[in-house]
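One chain of protein is taken out of this complex; the other chains stay put.
Take a look at chain A:
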Amino acid sequence: MSVSRLESRLRKLFNVPRKGETFEFREGLVSQYADERKDTIQRVIAAMTVGKDVSSLFPDILKNIATHDLEQKKLVYLYLMNYAKTNPELCILAVNTFVQDTEDPNPLVRALAIRTMGCIRVDKMVDYMEIPLKRTLKDDNPYVRKTAAICVAKLFDLNSRMCVEQGFLDELMSLLDDSNQMVVANSISALIEISKATNSNNLKIDSKILKKLLMTLNECTEWGRIAILTALADYAAEEVGEVQHIIDRVSPQLQHENPAVVLSAVKVIIKQLDKVDEEQKNSLLKRLSSPLVSLLSTPPELQYVALRNIRIILEKYPVVLARELRVFFIKYNDPLYLKLEKIDIMVRLADESNAMLLLAELREYAMEIEIEVVDKSVMALGQLAIKIPKISKKAIDVLYELFISRSEYVIDQLVVVLQNILRRYSNEYLTTVITIIGDLDLDSLKSSDALASYVWIVGQYASEIPHLEDRLRSLMAQFQDMDPAVQSAFLTTIVKINLTKPTPVTQSLLQQALNQATKEIENPDVRDKAYIYWRILSTENSELQKRIIMNKLPVLESTIDHFPPLLLNELVNEISNLGSVYHKPASSFIKSVDGELINTQLQTKKFEELQQMAKSEIVNNTVKAENLLDFEDDYDAAQNSNGQSGTSTPVTGNILDELNDLFTNLSSQAPQPQPSGSSVFKDLIQEPESHQQSQQPNQQQKTSNADLLDLF
């Protein structure tokens, strides 16, 4: 070994910069020693991994593509996949090797070549894919065939027209009859993928294919099983025999150790439930219970998705899990999102037999530190009290205890709950509620929901409230700054009080409120409401006034929110998919746009990103003088490649322009790539919060409903 070689290696080892990294890489890539070349390739990949732009080395890396060393080949292919977009012209030079490799005696190489070809997303490459892909789809080795099957989906993504014209979809369909389970599973996955992209059904299952799939199911890897189960879930079996066959074959999958297989199997079975008789339906539902519970012995992230799905299943089929309350108990180290989800599910599972147990648990949770858990527990206590009259007394006691022991944490939610309880049990617990309301300091209420509830209680039970006039006066003082919902509630309250026990003070407050609401408040609803009240009050027909305004509200039966039936049915179709997590149908967050449009947008986006990378690189380089060399290298390389290819390609041209521009306006920021998501769905980002608070809008709605009812 020569001294200089050792020196260069040591230099690399200790990262001594000489002429910049790129220069060294380039030297290493053309080294006469094979192991040094491989070594350098690895270092280039390492640089790529940490986010450095090494795209300028493309031609040099390409020189190393023809090798028998499988590891080196993989690394070169990896590099090509990453930077093909930056040098689409040069990619053509690699085509030959790819095509050759798909005929290599080693099946690993054949598979690797066809897999990589599909990942080089350059239009030019597509033209050369047809023949190798056709060949590998018929390969003797199943490993190659299963890779080629997926490659059809890649080709479809790149050029759907060609894919269809060349009959690749039909080939995929015929692969469903392959003797090998993995080929079948991948063909299914590819067809599902294609169907999803085009929003059409390319996977047409008939009874023959169905039989084949059900037979293959037990031989597949876990991921293959999921693919097949996904296909089965979308298959609408009509015939009784078919339904039975599906159930028989799929239900053993509920015992699989991979939770995703279990949930996919659950979905298939749920889809068959409407097609079997009542008795079998019930026994199947019972059968689902313990697999669903088993989904909770997974890492927290999976548990979360499982719980969101359980919530849907529970609403559709409330008998499932009826006896399983305990498994949903909160563990001390559960992440917050799990705790909230579990409380939500537990309230739904509550019945007379387990309500006391749940009550004791909720009391513990309400003592927790995390404010969100406390809130949710107090809310759940209210839901429980309303759902199960038998334990309502105990629940109120717990709420009172919470008010005494940790008022500042619970008060907001507590007042909202109290309003609901009064609407369910109008008199039973009045003394407790009035005690709490009587002790309450108005300033301690932070949320407007709580304030609106408080105002409602004051109006409804005016005769019981101590120091009524003072309370009304301090409310009136804040009237201007209140939330519209609270203003509206206050109007109703003050009108009610004046109908039941008017005093000079309340009369003057009423006058002030109506005046302000009609003259100074901008919210149209509040203003209109004030006008309507005013008009009614001026009729001087007190009988009519009372009949309209003092109308009794219907008794509240439940405060647990439910999905509307239409949405629920859609969500059942979404089980285990994204929609089941967001509790929204897929159509609301996935937009079907012309595939090619996205692609071109993305291309420009990626290109912009690369430009930006280049810019920031240059900015850095101007600071570090030593690295400036690098830049010059890049510059040269760009020019060279320009010269080599003979024609000035628009891409490199653009880069050069950009670079030139850069020095004139270094400071100016390139336009940020515009995200392509439609803003209509932006609210989805807020989804978690909105869900968390979903009870509150509900409440609001109820209060406004109440007001409406008051009116008529």
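Everything below uses one rule, namely that contacts are C-beta pairs under 8 Å (C-beta built on N, C-alpha and C of every residue); 3 or more make two chains touch, one makes a residue touch a chain; residues count from 1.
Assume contacts and distances are computed from a predicted model.
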Just by its UniProt name, which of "MHD domain-containing protein", "Vacuolar fusion protein CCZ1 homolog", "Large ribosomal subunit protein mL38" or "ER-derived vesicles protein ERV14" is the chain not shown in this complex? "MHD domain-containing protein"
In the whole complex, of A:V293, A:L314 or A:L510, the residue touching the missing chain would be A:V293
Contacting the left-out chain in the complete assembly, out of A:A111, A:I391 or A:L414: A:A111
Answer key for A:D101, A:E242 or A:E361 versus the chain not shown reads A:E361
Considering the whole complex, which of A:N309, A:Q516 or A:Q545 touches the chain not shown? A:N309
